[in-house]
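Taking it in order: structure first as structure tokens, then the write-up.
For this view, one protein chain was removed and the others were kept in their places.
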Amino acid sequence: MNRYIPLTQEDQKYMLEKIGVKSIDDLFSDIPENIRFNRKLDINQSYSEMEVRKIMKKLSDRNDNLDDYASFLGAGSYDHYIPSVVRHIASRSEFYTSYTPYQPEVSQGTLQYIFEFQSMMGELTGMDVINASMYDGATATAEAAIMAIRVNNRSKVAVSSTIHPETLKVLETYCHFREIELIRIPETDGKTDLEGLKLIDSDTSAVIIQNPNFYGIVENVAQIEKATHDNKSLLIMSVDPISLGIIKSPGEYGADIVVGEGQSLGIPQNFGGPYLGFIGATEKLMRKMPGRICGLTNDVDGKQGFVLTLQAREQHIRREKATSNICSNQSLCALMAVVYLSVMGREGITDVAKQCISKANYAMEKLLETQKFKRIYSGPIFKEFVLETTLDADKIEKALFDEKIIGPLDLSRFNKNKKNQLLFTVTEKRTKEEIDKMIDIIKGVQ
Amino acid sequence: MKILEGLYYAKSHEWLRIEDGEAFVGISDFAQHELGDIVFVDLPSVGDEFDAQDSFGAVESVKAASDIYMPVSGVILAVNEMLEESPELINEDAYENWIIKIKITDETDIEVLMNSVQYEEHIQEEE
Partner (left out) sequence: MKNYDKLIIDLSKKGRKAYALPDNDVDSKPLDDYLPKELQRVTEPYLPEVYEVDVIRHYTNLSNKNYGVDTGFYPLGSCTMKYNPKINEDMASLDGFTKLHPYQNENTVQGSLALLYDLGQKLSEITGMDGFSLQPAAGAQGELTGLMIIKKYHEDRNDTKRRKIIVPDSSHGTNPATVTAVGYDIIEIKSDKNGGVDMEALKAVLNDETAGLMLTNPSTLGLFERNIAEISRLVHEAGGLVYYDGANLNAIMGIARPGDMGFDIVHLNLHKTFTTPHGGGGPGAGPVGVRADLVDYLPYPTVEKKEDSYYLDHNRPKSIGRIMGFYGQFGVLVRAYTYILTMGAEGLKRVSEAAVLNANYLQSQLKEHFKLPIDSICKHEFVLSGTDGLSQYRTLDMAKRMLDYGIHPPTIYFPLIIDEAMMIEPTETETLETLDRFIEIMIKIKKEGEENPELLHNAPITTVVRRLDEVKAARKPVVKWSR
């Protein structure tokens, strides 16, 4: 007997009789003999819950988790504080054991939090419509590129070299197979090269930028917006929602499509996933958007309720003409974000953003004071910054790790020419003590 | 099911009305009925040029989306902007509420279209 399968011998006998067959094997008689699997799967035996727990605990103990470390590593996955409330709500099984809300009468819980997610993200980004979420920030960016092509029927998409290098890779993959030409706008001084925007032409559907960009620098969006719209291309902005507590929103800049990674909003770092992609747009482009959208309506008695709407865009209706093949969302992660944003509220999101910018600037100044670093890119930063060091990056990493600190990202991971350029991330969770300690350790590195 | 005389019909259920040298295109009463409550009409842009049988837009209900095709080759002169706000007008009167006004670029395309009698037969066959 297995604890998830309630079938008793007696049940089985009774059911087989009712079906009119002799054995369970008879129920598989439609599988031709030559493709039957006639041995036992070579995987593992069945383990009791106690044994499973031991095996899993042992595996997890082979990881060094961030609870025991102060992390200065970011680059798309961030160590922001997650209030206890978030996990408690997300652990309610009425939420996590439900399916996509296709029967709205018994899914109002899911539908309403999606509506609230769309509302809160709409407020933060300044966009008219945000969908129910996408797989992650990188795939949301790729979907935005495809969406832009659908809007204006142009053939190319331009992307700034200052976006996250792995987002760029995902974009390349999607565009290659979709047969969309991708143009790279070069970077200069760690920012999108404004001269490079001349590469866009009448075939360019959209320009994709990230703000703050991969190097943590706040881009000159106003000028990029102008060049983009002068060319009648769409502006796609990838943003970190936490930064929008203080940084000018895509809506305020006049962006057409916004995307981003919402992991910062109460979602554990989880070794890279599940995370929370989001995509939004102006009202004009709403019906060209991929993915689910929840809308407000009323029932036959006039009572307020929510449904999935604009479904004629989606694969289950439009099939090969659908706006995307996506047929899920990161619903549970959207729930975490919605609870996080409810907890933080209007003031909290600003406070977090302010602590990030102030602590990051403090750390940067102190690091520069050691004389072992120099800034190679100018411009205002938010919670991340790049410094070039005269020290050995590997040695820094090791020295910090030995003292329970996860050090910055070595940019040579993505670009061999960026040797000894380090991307530091400082969130509101880092204390003065931790920052000072990190600097002291680095000072000792030979 | 209303089928208006004096219009040309395409197999894909669009109608074409030519009056005073102007040509209008819409969908038939049969088509609107099949779709149910229309919630959105995806309109082309003025100046767009299409060949006969090209898809120039779509009509959507809650559970279905249907492309609409040019009955003849032509250039879009105007779109019925009232449909942007009130797509249900097509449900109310599919013939009164045209979708696009066009300039026909190939008059010979008209020859293959059906008249109202032929269209009625066509519907019966489909059913």
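Chains: A and B, in written order; residue numbering restarts at 1 for each.
Following the convention adopted for this analysis, a contact is a pair of C-beta atoms (placed from the backbone, for glycine too) under 8 Å apart; a residue touches a chain by one contact, two chains touch by 3 or more.
Treat the numbers as computed from the prediction; the structure is a model and nothing was measured.
Seen in the complete assembly, the chain not on display touches A, B. Among A:152, A:231, A:315 or A:412, only A:315 touches the chain that is left out of the view. One of A:191, A:288 or A:359 touches the chain omitted from the figure, and that residue is A:359. Residue A:44 is the one among A:44, A:202, A:390 or A:417 that touches the chain not shown. Contact residues of chain B toward the unshown chain are 37, 39-40, 60-62, 87-88.
Note that only the chains that are shown with their structure count from here on.
Within the complex formed with chain B, the residues of chain A that make contact are 287, 310-313, 317-318, 321. Interface of chain B with chain A (complex): residues 39-40, 42, 60-65, 67.
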